[in-house]
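Please read through the structure below; I'll follow up with questions.
Only a single protein chain was left out; the remaining protein chains are all shown in position.
On to subunit A.
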Amino acid sequence: MDVFLQVLANGIMLGGLFAIVSVGLTLIFGIVKVVNFAHGEFLMIGMYLTYLAVTGLGMHPFAALILVVPVLFLMGALTQRLLIQPLLAAGDHHIQIFATVGLSTALINLALLVFGADIANTPPHGLRMPVEIGPVRVLVGQVVILGVAAALVGALQLFLARTRTGRAIRAVAQNRAAAELMGIDVDRLYALTFGIGAACVGTAAVLIAPLYPTSPNSGTYFVLIAFVVVVLGGLGSIRGAFAGAILIGLIDSFTGFYVSSDMREVAVFGVFLAILILRPSGLFGRQLRQSHVSP
């Protein structure tokens, strides 16, 4: 029984990790309708910035938030303004995919140039210490990630549902032309949304860096799972992404323990393919044609 609970706890912790990486991706997709393939590289850059802040400036990893989050916000907003927006005018969605894939490759190679291929380990400052909750044992850093992921989902939902800017963001997602007629500066809100999405993954980066090694390819692994999570949760649904992340974490954990650790990704992507075939709108999503962010 204790083993089962431990595997369950591991799955939930892993789910929290997937959730915090995916939230920003689903927000950007739901509003701007752009699949940001450079999302993982935003994460990787955030992890390097955290590494630099902790080792170079002697900051506690959490204190690095005040540095990393604004930088990532700016990166996201600029990506939208300088790369995506000119392409939105071109009207072809395939071009945006190529553009973000290109950005992803460029950022990986830039990181290789600047940081080299060596792995950077961010000092954990106690975040890798185990903590016992009843019969299960998890890492302090994992609990923090799960808590922040849940808080981030809640905060984003409140922001979208209750604030004037949040309402405007939803309006743009639901009917861009009508939003323009209301006097909403759509381009500005797109940049803001992209920035918020990138800031979310910046938050993820700060929390992940002390637990996982950082390398130019760090983003690639996480973002692949993030895409699975976002599709599973229903494209654009923030709550759905959180639930999808926990589900994927559990599948990963249980398959790894009860079947074989080699089978983990087979199970995760098997479920992914099954969902795509059986329920393409995702477990929690509505019809695909009306992609939007539900609060």
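The working rule: a contact is a pair of C-beta atoms (placed from the backbone, for glycine too) under 8 Å apart; a residue touches a chain by one contact, two chains touch by 3 or more; residues count from 1.
Methods note: contacts and distances are computed from a predicted model.
Trainee: For the chain not present in this complex, what protein name does its UniProt entry give, out of "Cation:proton antiporter", "ABC transporter ATP-binding protein", "Alpha/beta hydrolase" or "Putative solute:sodium symporter small subunit"?
Mentor: "ABC transporter ATP-binding protein"
Trainee: With the missing chain put back, one of A:Met182, A:Val259 or A:Leu276 would touch it. Which one?
Mentor: Final answer for the missing-chain contact: A:Met182.
Trainee: Using the touch rule from the top, list residues of subunit A that touch the missing partner.
Mentor: Residues touching the hidden chain, for subunit A, are 164, 167-168, 170-171, 174-175, 177-185, 290, 292, 294.
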